[in-house]
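Here the complex is missing one protein chain, while the rest keep their positions.
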Amino acid sequence: MKSAIIVFPGTNRERDMAIALERASGRKPAMVFHLQDALPPGTDLVVLPGGFSHGDYLRCGAMAAQSPIMRAVRDFAERGGLVLGVCNGFQILTEAGLLPGALLRNATLRFLSMDCHMRVERADTPFTSHWQKGAVFRSPMAHGDGNYFCDDETLARLNGEGLVAFRYATPEGSITPAANRNGARDNIAGILSPTLRICGLMPHPEDLVDPLMGGTDGLPLFTSLLDSLASA
Amino acid sequence: MRARVTIMPKTGVLDPQGKAIGHALGSLGFAGVGEVRAGKVIELELSEADPAKARAVAEEMARRLLANTVIESFKVELA
Amino acid sequence: MRARVTIMPKTGVLDPQGKAIGHALGSLGFAGVGEVRAGKVIELELSEADPAKARAVAEEMARRLLANTVIESFKVELA
Partner (left out) sequence: MQLLPAERAAQLSAEFGLKQDEYARVLSILGRSPSLTELGIFSVMWSEHCSYKSSRHWLKMLPTKAPWVIHGPGENAGVIDIGDGLAAIFKMESHNHPSFIEPYQGAATGVGGILRDVFTMGARPIANLNALRFGSPDAPRMKRVIDGVVRGIGGYGNCVGVPTVGGEVNFHPAYNGNPLVNAMTVGIAPRDRIFLSAAAGLGNPVVYVGSKTGRDGIHGATMASTEFSADSEEKRPTVQIGDPFTEKLLIEACLELMATDMIVAIQDMGAAGLTSSSVEMAGKGGVGIELVMDNVPQREEGMTAYEMMLSESQERMLMILKPGREAEAEAIFQKWELDFAVIGHLTDTGRIVIRHKGEIEADIPLAPLESEAPLYQRPTVETPKQPVLDAATIADPLGALPALEKLLGSLDLCSRRWIWDQYDSTVGGQTVKRPGGADAAVVKLEGLDRALAMTTDCTPRYCQADPEAGGAQAVAEAWRNLTAVGALPLAITDNMNFGNPEKPEIMGQFAAAVRGMAAACLALDFPVVSGNVSLYNETQGRGILPTPAIGGVGVLEDARQAVGLALRPELDVVLVGET
């Protein structure tokens, strides 16, 4: 796995992400600054990490989506490269049009920092193969704008084509309004592109990959990616 | 030329902020408040002096950056 | 009656958001952008039909809740 983490001004979870990737793969990811216009040669995974790119001013991810490096990320995705966006990274992917929909202010109008549970909606993707379909895992989340929104047509397509990767659930796996703290449509926590090569999600599995920090529930995301790249 | 870009949530898009404001106004005792929508306004000082061109520039700015047309609509006014 | 309350940072008060937007427009290649200020707009549906009264109500709402007059100024328009 030769991963590249994109660092925008205001990105702040790049080190968390690097730790998780290294833990899964034994290899340090490259840090790529937003002003660069190319990815390191041989990159096979691009990660847009969490944070407040450009302060989250105007709209979360809006300015980062216009960064020079995003052209390279787009080309990379078009060639079938694997792209993961977490939290602010998910917001950037929607703002860049690489994933559909948008992330609105949390319905509570408050920043939400707590553990949540997510149900894995399909296990046959490069991001989820180390889980069973229907598995539930715990993950920290920390965002002010994680309320996934898309129009009815898009929602029907996401549901119909199985492009929802993760939904907020109770620890037992029920999809309830109470489990959906930020008010996302249909409890959507993470989605996939039609190619299944791009994934965006709001919570932070990268912050739960070590028993010392409370568990390893988030680790399968990264071992799945490693596996899919090793077998590719 | 000064341009003002007003950006509002599209109808049909949830506006939790507008809803919360409506609720808060009610608890402050303001009666007769119907729908409340919360949006953004961005005021730009443009060196462009021609109104038609300034409007076109501001509209392009709105489309490319200031508004996200998945969830928002915008309007440009010149002053 | 519809009222629109526009809330802007007071002159002299730092507007980090406006600053960042101005910067981003520059990097997108828009030239000739001077000062950028970012504010909020709140549209209210009021049952009050009398324009003078509606304006007075909206102004009170702005003072008491919508604007933070320590750092923001506001303007009410009726439509």
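Just so it is clear, A, B and C label the chains in written order, and each chain counts residues from 1 on its own.
The definition used in the following text is that a residue touches a chain if its C-beta (ideal position, glycine included) is under 8 Å from a C-beta of that chain, and two chains touch if they have at least 3 such contacts.
This is a predicted model, so every value here is computed, not measured.
Q: Out of all the chains shown, which come into contact with the hidden one?
A: Displayed chains contacted by the hidden chain, ordered by label: A, C.
Q: Out of A:Gly85, A:Pro140, A:Gly183 or A:Gly200, which touches the unshown chain?
A: Checking the options A:Gly85, A:Pro140, A:Gly183 or A:Gly200, the one contacting the hidden chain is A:Pro140.
Q: Looking at the full complex, which residue from C:Met1, C:Ala20 or C:Ala38 touches the chain that isn't shown here?
A: Checking the options C:Met1, C:Ala20 or C:Ala38, the one contacting the hidden chain is C:Ala20.
Q: In the whole complex, what residues of subunit C lie against the chain that is missing from view?
A: 9, 12-16, 19-20, 23, 68, 70-71
Q: Name every residue on subunit A in touch with the hidden partner chain.
A: 9-10, 12-13, 15-16, 19-20, 35, 50-52, 54-57, 110-114, 140, 142, 144, 204, 206-207, 210, 212-213
The rule we apply is simple: only the chains that are shown with their structure count from here on.
Q: Between subunit A and subunit C, what's the gap in Å when you average each chain's C-alpha atoms?
A: Chain centroid spacing, subunit A to subunit C, equals 34 Å.
Q: What is the distance, in whole Å, between the centres of subunit A and subunit B, each centre taken as the mean of its C-alpha atoms?
A: Taking the average C-alpha coordinate of subunit A and of subunit B, the gap between them is 29 Å.
Q: Residues of subunit A touching 2+ other chains?
A: Within subunit A, residues 58, 62-63, 66 contact more than one other chain.
Q: Counting only residues that touch at least 2 other chains, which ones in subunit B make the list?
A: 40, 64-66
Q: Which of the residues in subunit C come into contact with subunit A in the complex?
A: 16-17, 20-21, 24, 27-28, 38
Q: For a test of understanding, state which residues of subunit B touch subunit A in their complex under the given definition.
A: Its residues touching subunit A are 12-14, 16-17, 20, 40, 64-66, 68, 70-71.
Q: Quick one: which bits of subunit A touch subunit C in the complex? Just the residue numbers, please.
A: The contact residues of subunit A facing subunit C are 54-55, 57-58, 62-63, 66.
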